[in-house]
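This report concerns only the one structure given below.
Certain chains of the assembly are absent from this excerpt, and the rest are unmoved.
Chains: A, B and C, in written order; residue numbering restarts at 1 for each.
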């Protein structure tokens, strides 16, 4: 578990949480993206982060993944892999090679890596587009390739930045079901940024709501269903309740401006 | 079509200019005279082309290898870059005549000093464009590689190298086009054969048409090498050359 | 056996010879010696090298990177003045080849140079020639407008940018212009007031003279045999040159060799091939000193005739 420390150094974190942010502040020049944010995620817990545009959600994920350092506070996390908000497929690789990239980086041989990626792309509804060049894919297809790539990295922590943002309702529901299935089979620690409160309530064990910039934690809502129970439906009362409370928290945080 | 027309027009104008005696034939021969020389001296030109061609190909290979290795090294280490890059730029300002005796002293009079000169002239454009290509990689792609746990070498292999490839090929095209003339300079540093030697010999002999015929052969060599590389470019970096306009 | 025939058995001695410039008619004797086997017969394995620029051969010999070089008497004196330990062991060409050439009849005699524009290759002693010629003909050197035209002596005349040029060789450019019916006026510098000198000389490292005198002797004598072969049949020289350098035009080379033949041998047949006139060297050295081209009067050790056929031992 790597520790990244901002200005005020603090004592070591407990080890049961796989991701832990304590009093983290992150500035870009005059812009304060995050202020005094503390979040921790236990092993195999799925935590959704929702918040207004520009509230520092992507910044938070990059902090967790060690791609940025906090200006104050501390961040401690096991190896986390980021699915960036912009898919960042590499144009010199086809869909399959893009998805298989982390396997190759881990030293895998190309045929074996492509085989595993092939299966995953199929599950994500991309069968037939394995050999498409990146610019021949639609927006939603690109995003799904990026999701496959992230999963194949095999890191203990997944930091997903709007993984299904470009998907239509049906494809999205499928993808959510698929992700829930994957996490039920092989649990992982997940930080999920989403602009869809329902998605948050459906997939997460806890929903963290951020305030508008500078992002602070407004509330941290447990969904209250047993950990590991991932087969939920949007109509589950717990899901509906959390969804409503999160929406309310968001509205409240946005204040009179909304 | 337009290409052929333009060339014809150019040749026609040149012929007229030369024939009208605006300038002495010893200074500017007419294209027909040059063509005649091309035909008459075809054996001589061919033999010397083989010599110079060999120098160009081997020298370029040396330049490419050295240029790319250097560019990568300078890219990977900012300190090395700050230390070595100015020196590299400086090398481009060294006229061959100054170091020719040194080259002869070190490498003798055979093929080697020619290769060194060709490589010295050609490696620079490759270093500059490759280095600039490597430096202009999208920072977001670097982040991606870091989050996927790629090592420095892997980030280079999967992101930097392909991203810099088109720029590096730009440099290689410049190198390949000036490779012929570099070999000519190299032959000026002493040789009995080659197109450069032929050119130098034709000056005191006032063989101007032959000199221009030699230049035509040199130009053909340059265009040939350039075209070959442009072709390679489309195969090596298809993503940088996708169709721009789906609607005609 | 003749006195100058020295045949050695065993492995031939390797000699790196650097020419002054690209192979041309001036080198007929050397290439003839190579082609007729005179070098081999003298137990020498001569490798002829073509230099990067005319200044390089002296440096390479002085530095021990070449055994022998062909250079120019003025350059040799200059080099010695700079401290290079080199000396001439024989004259390949007995007379100046550098000449004043004019096209279109604007300059017919050296006196006509007054007030004219003259192109030179920008070599310092060429300016000194012009000044000397002017003084010798009683006009103001400043009236000559000197233009440095680099390599382009002949083109500068053809495009009428200059009235005459100083620097082209009468036996190469001069001969070719004549063959091309350009009717050049050719003025030899030594006939226009400049002290005569030996245009091409064979140069060795001064310290090698003692240690490798035997090799030098064999070399010079082999070249002398080449020169004689060329005198007997100029075509021998042409064939040898063209075989070594295909870019040489046989007809021009023949004409050029024929024109140069008189300068290949001493005017006085009593002297052996390659003979160097120490008095002329002294006069030329004095002239260089007078014109500020060297700082000290050249010493007599600049040259030695010791290795010529029939000399020394």
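Note that in this section contacts are C-beta pairs under 8 Å (C-beta built on N, C-alpha and C of every residue); 3 or more make two chains touch, one makes a residue touch a chain.
None of these values were measured; they are calculated from a predicted model.
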Subunit counts for every protein chain kind in the full complex: A x2, B x2, C x1
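Everything below uses one rule, namely that only the chains that are shown with their structure count from here on.
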Category of the chain touch graph - line, ring, star, complete, other: line
Chain pair with the most C-beta contacts: B-C
Identifier of the chain whose CA centre is least distant from the whole-structure CA centre: B
Between chain C and chain A, distance of the C-alpha-averaged centres to the nearest whole Å: 85
Separation of chain B from chain C, taking each centre as the mean of its C-alpha atoms, in whole Å: 37
Distance between chain centroids, defined by C-alpha means - chain A, chain B (Å): 50
Residue numbers of chain A (touch at least two other chains): none
Touching residues on chain A, where the partner in the complex is chain B: 62, 65-67, 79-82, 84, 86, 88, 90-92, 101-102, 104-106, 133-135, 149, 153, 155, 159
Chain B partner contacts - residues on chain C that touch it in the complex: 22-24, 48-53, 56, 59-60, 63, 65, 151, 154-155, 158-159, 169, 172-173, 176-177, 180, 244-249, 252
Complex contact set, residues of chain B against chain C: 23-24, 26-27, 44, 47-48, 96-97, 100-101, 103-105, 109, 188-193, 197-198, 200-207
